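To keep things clear, I will list the structure first and then write my remarks on it.
One chain of protein is taken out of this complex; the other chains stay put.
So, subunit A:
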Amino acid sequence: MSSENHDDALVVSDLHVSYESGIWKTPVVKGVSLTVPKGQTLALVGESGSGKSTLAAAAAGLLAENGRIDSGSVEVAGHQTVGFTQKQWRRLRGRNVGFVPQDPLGSLDPLQRIGDQVADAVALHRGLGRDEARREAVWLLDSVGIRDAAGRARAYPHQLSGGQLQRVLIATAVAGRPQLLIADEPTSALDVTVQRTILDLLDSLKAQLGLSILLITHDLSVAQERSEHTVVLQHGEIRDAGPTQEVVAAPTHEYTRQLFADAPALNPGKYRTASEPQGAEDEAAVNEAERTDAPVISVADLTKHYGGSAAPALDRIGVEVQQGSIHALVGESGSGKTTAARIIAGLLGYDSGQVHVSGRQRPRDPGVRNHRPEELQLVYQNPLAAFDPRQSIRAALEEPLIIRGDADRRQRRRRVEELLEQVGLDPALGARTAGQLSGGQRQRAAIARALILQPRILILDEPTSALDVTVQAQLIDLLMRLRTEQGLTYLFISHDLSLVRQIADEVTVLERGQLVESAPADRLFADPQHPYTRRLLESIPGPGRITGPSVGAGVPGRESPSSAERTAAALSAA
């Protein structure tokens, strides 16, 4: 059980994990072996349900109460941990293995000041007194790139942004100077630009402290950019494993190839190369036949304040959406993109400016009732929240038809089934409620509901951000097919630029309620004019950055080299 000259931070061999509920036993991890060598990153890639988070939990000793390790071994820094009690685990935690969770907003005690939460870990692992631990915590916060660390240490978690919270959590995780860091989708809840700075921070800590990292991600492009080794997991089994470069260059398993094909960042031209050469003529024909000169959505000088707030949520925004096009509205959280979408959809009032949809002005104060549902529909980010939890999908789809006054019940039912088939759902699923469907099925049902009255325009508010890449790719395929079949116009709200690059014709970039750039997609991606757009584009992970300049270079834009060195010196000294 000695860990002195062990070379591997984590060795998992032939691990089987299952969840028990009552007499049922569901195997989730089936015979997985992997090794995280000292000072290196192993990326564990897979879709939701692949068992990757379960494996991470097993390696951190954080399995849910009904989780059982059936067989195999998990060696953390030379300690065989299978069968460990909580007490035995406690000796490893913080000192040997640190844990960075997925959802930074829920992962800190909301009632405790962040400085104290870091100080708790410091005091525990370094045997320091209260005051000393606090000072140390402030200094740790500073070294993970929290500005004004002494002041922010007194803040409560709700006063910090997601990116800052993730920095706090990383500081907590490395406070006990562990050899191994287990990061469970550390950036999937964060904005793209923030995502990148967090990954940079992990990289720089890895270099400074000789950390080994088990990086759980569903995003293959992140794995490609940030890891030395990659393991691809599906249904609890390894599909592909090896040095990242090799896995990327020559994936051996069909599933890995599928993952690559589905990652938007790795296939920027997916929908263009297929449609443009032979589609150009068709499109021209469509243009002449259908496209009128007037845009279907026309927004000018749109300004909106939320009560009491000094800065406008939208400040004189202008957008024009051509019929039949996909217009992407891009920005980080707080940029106003959802506000704009809701105003255009007629759900929210505005202060000044003009908003025209299909040539009709939206009233300044929207009425309660939507008088023209066949004009425009909205698809929400979270379909689970957008469905009545007690209503069956069929009833939810039928409702707009009833409201419209379609009297024939049989005809209504036929239309619902037809539409379910169109969006690729088995009509039998119509009897279920939204809660009984998978994430991808739910979003398909939501799209079906939006289309039931045959609208001309769909506003899609981050329709795929809650889905993993494979399901996202299927959904985007569906949206592209529906567009050609029905000649739809999409206003596509997203923070995912790699996805936007794949599908959009026009892109409008918003930052804090200001319009920073609006251009045809090819021009915007080839030649971004605004520095903010350039920053967004740089945040797309991908093969171009595999040689990554950031390793060992500190945290870009946040941390001064001197404080990075201080971290390195102090943390590796002990």
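Here is the rule we go by: a residue touches a chain if its C-beta (ideal position, glycine included) is under 8 Å from a C-beta of that chain, and two chains touch if they have at least 3 such contacts; residues count from 1.
One rule holds in what follows: contacts and distances are computed from a predicted model.
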{"item": "Options \"ATP-binding cassette domain-containing protein\", \"histidine kinase\", \"Class I SAM-dependent methyltransferase\" or \"ABC transporter permease\": UniProt name of the undisplayed chain", "value": "\"ABC transporter permease\""}
{"item": "Candidates A:Gly72, A:Gly176, A:Pro251 or A:Pro463 - the one touching the absent chain", "value": "A:Gly176"}
{"item": "Which residue of A:His327, A:Arg342 or A:Arg362 touches the chain not shown here", "value": "A:Arg342"}
{"item": "Sole residue of A:Asp120, A:Asp142 or A:Glu225 that reaches the chain not shown, by the stated touch rule", "value": "A:Asp120"}
{"item": "Omitted-chain contact residue, chosen from A:Asp8, A:Asp103, A:Glu132 or A:Glu228", "value": "A:Asp103"}
{"item": "Missing-chain contacts mapped onto subunit A", "value": "60-62, 86, 90-91, 93-95, 97-99, 101-103, 106-112, 120-121, 124-125, 156, 158, 169, 172-173, 175-176, 306-310, 313, 333-336, 338-339, 342, 348"}
